[in-house]
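The complex is shown incomplete by one protein chain, all other protein chains being positioned as in the whole.
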Amino acid sequence: MTPYTHKIQYYETDKMGLTHHSNYVRFMEEARIDFFEKLGFPYHEFEARGIASPVVNIHCDFKKPTTYPDVISVLVSVKECKKLKFTLSYTMKKGEMVVCLGESTHCFLNGEGRPVPFTLYPDFYETMLKESAKTGSSEENK
Amino acid sequence: MTPYTHKIQYYETDKMGLTHHSNYVRFMEEARIDFFEKLGFPYHEFEARGIASPVVNIHCDFKKPTTYPDVISVLVSVKECKKLKFTLSYTMKKGEMVVCLGESTHCFLNGEGRPVPFTLYPDFYETMLKESAKTGSSEENK
Amino acid sequence: MTPYTHKIQYYETDKMGLTHHSNYVRFMEEARIDFFEKLGFPYHEFEARGIASPVVNIHCDFKKPTTYPDVISVLVSVKECKKLKFTLSYTMKKGEMVVCLGESTHCFLNGEGRPVPFTLYPDFYETMLKESAKTGSSEENK
Partner (left out) sequence: MTPYTHKIQYYETDKMGLTHHSNYVRFMEEARIDFFEKLGFPYHEFEARGIASPVVNIHCDFKKPTTYPDVISVLVSVKECKKLKFTLSYTMKKGEMVVCLGESTHCFLNGEGRPVPFTLYPDFYETMLKESAKTGSSEENK
């Protein structure tokens, strides 16, 4: 899958002259949305069905600084997919240089705020398991 | 009325070393919300009644730069209040020095996206007319 | 010139369900940077020469709401170019529908914070006059 690209904007820099670290969390969201679109599961379609997909946790390791007008690529992979939550990994690069490594965990909630097992969306769940088999671990292969 | 104060945060600066101009639009929103709370009309109470209050237009004149860790004060006044829209003025200062002058115009929309005349909320409308009489012009005094 | 495009991100929406108005000011910056790159004058090259180009004022008329995952196009044109400041116009559309009209005025400052006349950068100034002749007014043609 082609990595997502994001051009660092002037408003994303801070007075240190560098991309403010909080923005990488936003690049992860941009790349995640793009990733699910490319997999055929646009996030807004889940929303349209009344499913919210909140972020359970995030982690970022900042390796190298970036700044305007750098272009960074974000490669997303499924680290793990269980029945109630999945974890994505993000490798952000400027050219060949890794600038940030990220992770985020997500679940599905219905309109009442209750967890929804991904098995209710078998196409989605199968795809996630297939993706996680490429790179990480899944409930199936443990 | 006491002006609203906002401490410039590191993440609000840019690589020029200054507060990024887009953030003043956010300070205006912070001050506006504070202004209506102090007047006794918290914005979230309008929301709870199904009223949305979108921004019709904004204007900012940037007079002097600010940066972290400056503290700016924002004085809000009602420039004009008509039946379907009102305009607020914002004077942002660092100490005695004006750093930005802003204006924003707003209306009320109901759940169907239709304009709601402020006269439906007579307490609010009366207060706004009173505020606008202090500083600006209103439908009444034209 | 091809308009700049921006896909509305989830983090750019607010609890009204729409793109938060402050972000249009950021889209204007994105489109402005893209515009100057396409004209052959990347903003970072001015910065490298010690020139800062602060925003003197901004104006936005919000015409129609947008939201994630809308894609908007931003067409930039030079409304006016004088020796010490220039004004850009922005037409933001979702498909054929105008969603926001913006304007911003800019100047050049040197390292001491003093205004720099654009005539010091004749290639830039000529290009700006030519662009302004297409759509707006300039010092030359008044």
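Couple of notes before you dig in:
Going by the order they are written in, the chains are A, B and C; count residues from 1 in each one.
Assume contacts are C-beta pairs under 8 Å (C-beta built on N, C-alpha and C of every residue); 3 or more make two chains touch, one makes a residue touch a chain.
Bear in mind the structure is a predicted one, so any value in this text is a computation, not a measurement.
Touch, as defined at the top, links the missing chain to these shown chains in the whole complex: A, B, C. Within the full complex, the residue among A:25, A:39, A:84 or A:133 touching the omitted chain is A:25. From the options C:68, C:86, C:108 or C:124, the residue with contact to the chain not on display is C:68.
Mapped onto chain B, the interface with the missing chain covers residues 9-11, 26, 29-30, 33, 42-44, 68-69.
On the side of chain A, touch with the chain left out of the figure occurs at residues 16, 18, 21-23, 25-26, 29, 52, 54-62, 65. Touching residues on chain C toward the chain that is not drawn are 10-11, 13-15, 17-18, 20, 22, 67-68.
Operating definition for what follows: only the chains that are shown with their structure count from here on.
Taken chain by chain, the contacts link every pair, so each chain touches all the others.
Centroid analysis (C-alpha atoms only) places B farthest from chain A.
When every chain is reduced to the mean of its C-alpha atoms, the one closest to the centre of the whole protein set is C.
One inter-chain figure worth recording: chain B and chain C are separated by 24 Å, centre to centre, where each centre is the mean of the chain's CA atoms.
For chain A, residues that reach two or more other chains under the stated contact definition are 10-11, 68.
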